[in-house]
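Just one protein chain is left out here, and the rest sit where they should.
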Amino acid sequence: MEDAELAVADVDGVFPEGFYATTNHPTDVRVRGAWARVEGIEMDVGIRITGDGAEACPMHRVRKGDAIVIGEAGVRVTVPELANAQGEAFRFMSSAASTERPKARLIATVADAMRAAHANGGKILFVGGPAIVHSGSAPVLERLVRDGWIDVLFAGNALAAHDIEASMFGTSLGIDLARGESIPHGHQHHLRAINRIRRAGSIAEAVHQGLVTRGVMHACITKPIPFVLAGSIRDDGPLPDVFTDAVQAADAMRELVLGVTVAIIVATTLHGVATGNMLPADVATFCVDSSADTVIKLVDRGTQQAVGIVTDCEYFLNELARVLS
Amino acid sequence: MEDAELAVADVDGVFPEGFYATTNHPTDVRVRGAWARVEGIEMDVGIRITGDGAEACPMHRVRKGDAIVIGEAGVRVTVPELANAQGEAFRFMSSAASTERPKARLIATVADAMRAAHANGGKILFVGGPAIVHSGSAPVLERLVRDGWIDVLFAGNALAAHDIEASMFGTSLGIDLARGESIPHGHQHHLRAINRIRRAGSIAEAVHQGLVTRGVMHACITKPIPFVLAGSIRDDGPLPDVFTDAVQAADAMRELVLGVTVAIIVATTLHGVATGNMLPADVATFCVDSSADTVIKLVDRGTQQAVGIVTDCEYFLNELARVLS
Amino acid sequence: MEDAELAVADVDGVFPEGFYATTNHPTDVRVRGAWARVEGIEMDVGIRITGDGAEACPMHRVRKGDAIVIGEAGVRVTVPELANAQGEAFRFMSSAASTERPKARLIATVADAMRAAHANGGKILFVGGPAIVHSGSAPVLERLVRDGWIDVLFAGNALAAHDIEASMFGTSLGIDLARGESIPHGHQHHLRAINRIRRAGSIAEAVHQGLVTRGVMHACITKPIPFVLAGSIRDDGPLPDVFTDAVQAADAMRELVLGVTVAIIVATTLHGVATGNMLPADVATFCVDSSADTVIKLVDRGTQQAVGIVTDCEYFLNELARVLS
Partner (left out) sequence: MEDAELAVADVDGVFPEGFYATTNHPTDVRVRGAWARVEGIEMDVGIRITGDGAEACPMHRVRKGDAIVIGEAGVRVTVPELANAQGEAFRFMSSAASTERPKARLIATVADAMRAAHANGGKILFVGGPAIVHSGSAPVLERLVRDGWIDVLFAGNALAAHDIEASMFGTSLGIDLARGESIPHGHQHHLRAINRIRRAGSIAEAVHQGLVTRGVMHACITKPIPFVLAGSIRDDGPLPDVFTDAVQAADAMRELVLGVTVAIIVATTLHGVATGNMLPADVATFCVDSSADTVIKLVDRGTQQAVGIVTDCEYFLNELARVLS
């Protein structure tokens, strides 16, 4: 068996032509007659040879002089056998993301995967969209964080802003969460909430000042668990904790996916696909959305291990919390 | 004020040209100088003058010699003020069928409307599709029937057949409802279930013989409450209780909507639109579907009083049962 | 190899217990030591032994005394190799019903399949919903019929009624098709159209009287091509040509699918699933809908040869007509 062919990068942030583009499956590369496991594997990046092995390298991290793998020779990809607990959920959904299957059984499978992850020292990542707050389910997610079921949170400005809006005003997008009705001027509440956090300087500081006393972000700060809030062009404010630079946000997410063995993506296409792209293929990935299209899109983008659950985030979270407790 | 203009039907099943086509709002017609309330109002039918008044008349029921209202003179339509309990739900959804509102509050409104209906002597109609069984929620619907919350059931061959399949085999469309997995040869179970009921002669007879011991249809037979199973061209079998003739089925449904003041339509476009067409506009109508399109379609077809709840039938039924008990 | 086991039906319309339930693939059954091809194969029916062979038998057609195949011994199912032209379209969509693929290429494949069908003496079946008329595309479908591209039409009361409404009033559901705006009292137009056809006695008679001078149904009557209008409970009227009995409608459809080698299902779930259930698996089947859910539902129901095209019926028909001419 021959060694992988290498080429030297001649510009920062640019691969040599013909660079090998990765999958998210475990990958080995043959260098100087020996196989080295590629560290930090994720989809759609390159492979950089390091002093004693090889590592996945996003395009923007290439530095002039790096040795980059070219072509497919000397690269070996392992498509993993699915573990049993996980495999059951996979088979269940094998044909398609159907709205016509019993969901309670599938949600129990998510709970099983979470328990197995913690029993084996794996981390559980939760990726969520603002519909969690709009639907009144933030208290359930808050409880999951406080009870230790979630180790890392990825979200955008909107989930955090509306969660804090709910904490400060009892509304989300101006809808009173207790009565389900619009509040006069309520559509400005999230702007006022963001503005107060900007004045405090950070969510953590706002918590310490007593401006935020409950909610998902309060639980993240006080538990504490790490989180990444990734910015987007549609953000109001944004909150001071938001990474406004997309490349920095993605790099921060990359740090935190290390050690994750279960990922639960709820009601977000943007953050879900972004996360899916950086997860190794052996992470048990569950994608929950009220639209089958979101699940199909995630799988079409290469996260083929994703198990789709087409349902409300409200039902999913309530049922998951019920099963876990 | 002038009397309504009348014309005499000259063919069975055919209106005179220029016939007045109804809305589903309360309607009066002026005959011989006095206003008569149109009995049995429903959408998209004509008005027939009777010995002592007037009645809504579907096209196929016209008989040669009937006096039919022509044009709009002498017809008065009353758009009702919404009652308070009902109005709240209406305002809640006023903008659109949104997936981003808290559902638990809205489901509580359905429960309130059901309690108010029974307090005032009104009947509650439930119209359901087979996803109720596929999603494993039939036991919840069964309980609602047994507990007296449902007075009339409309459905198709599929709901009844899969409910009986679940009762006989524990599966729905061949998926084991307890484990959420396909059973070998399970896709034939509903055919075998239908076949056994055909041998017995009717669902009631099958219940009496002990062939069916639980489920929604068992509850309907034993409670008892009346039901209409309306046939369609995609039906397997069908069950012997199914009205295979669509006009007879609709007429049977027309008999049973009298006295209904709350209608709950879950996971069915076909039966939902058909029912919506024959409900007076002052019936509080709730349409539950995982797709906003179904709700929009019902409203576009003229059932403008329908309140849409975009969610899983599984979540809706569980939450409704929880609130009611 | 042993013969198939047989049992004698003891009741009209009821199979013996344990009856073999068919797939839609070519099927042979071994009787008296020889293999006989099952005639008229369709999904989810039984197999009846005839004087010189075997035939598919829907449940309601069983007669007391019929010999019905029991169990799986002596039954052989052939999953056909896909022909080349058809196979390309199949591979194209292999992963899922995606909204993100170029459609023009796929529509060209439909045209190729239609040309191949006619070159080989096969018939082309078109199954359509009323959105074809609402979207202003009825003239395109009319042209396809007149140009000889369609050999059989399946639809419901709504497609025919709104097509005739468009012919008589220039509207569909009361929307002026030229200007795209609502017409005062326009929502009654389809009722008036249906009423006139009922007076005439049939669509053919209305065409002969000059009441209908254009449109899809006019083309079907004058070309002529056979059609089945299958009734449902949501029908207004209905038109006198409509089979109000679902079992009779399905039997009429069964007559006309003989010889069909290409089926095109556009904008209808009900008629699409019903038709899919009675098509042999070697019929090239294309399902066009603006919702991926409809396609998924058709495939989930067993019509696994269906190629989904997630797009507007308006675009599909215009592009198909352009490619064919």
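Letters A, B and C mark the chains in the order given here, with residues in each chain numbered from 1 onward.
Just so we're on the same page, a residue touches a chain if its C-beta (ideal position, glycine included) is under 8 Å from a C-beta of that chain, and two chains touch if they have at least 3 such contacts.
What you see is a predicted model; the values in this text were computed from it and never measured.
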From B:7, B:77 or B:296, residue that would touch the chain that is not displayed: B:296
Per the touch definition above, residue among C:134, C:198, C:234 or C:271 touching the missing chain: C:134
Among A:3, A:112, A:181 or A:235, the residue in touch with the chain that has been omitted: A:235
Touch residues of chain C, complete complex, unshown partner: 88, 91-92, 99-106, 109, 131, 134-136, 173, 175, 177-181, 290, 310-312, 314-315, 318
Hidden partner chain, residues of chain B it touches: 95-100, 292-293, 296-297, 299-300
Contact set of chain A toward the excluded chain (per top definition): 11, 13-15, 17, 19, 21, 44, 59-60, 187-188, 191-192, 194-196, 198-199, 230-238, 244-250, 253, 269-271, 273-274, 277, 291, 293, 302
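The working rule: only the chains that are shown with their structure count from here on.
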Chain contact topology (line, ring, star, complete or other): complete
Homomeric contact chain B-chain C: same or different residue positions, threshold half: same
Whole-Å separation of chain centres (CA-atom averages), chain A against chain B: 43
Geometric centre distance via CA averages, chain C-chain B, whole Å: 27
Of all residues in chain A, the ones touching two or more other chains: 99-100
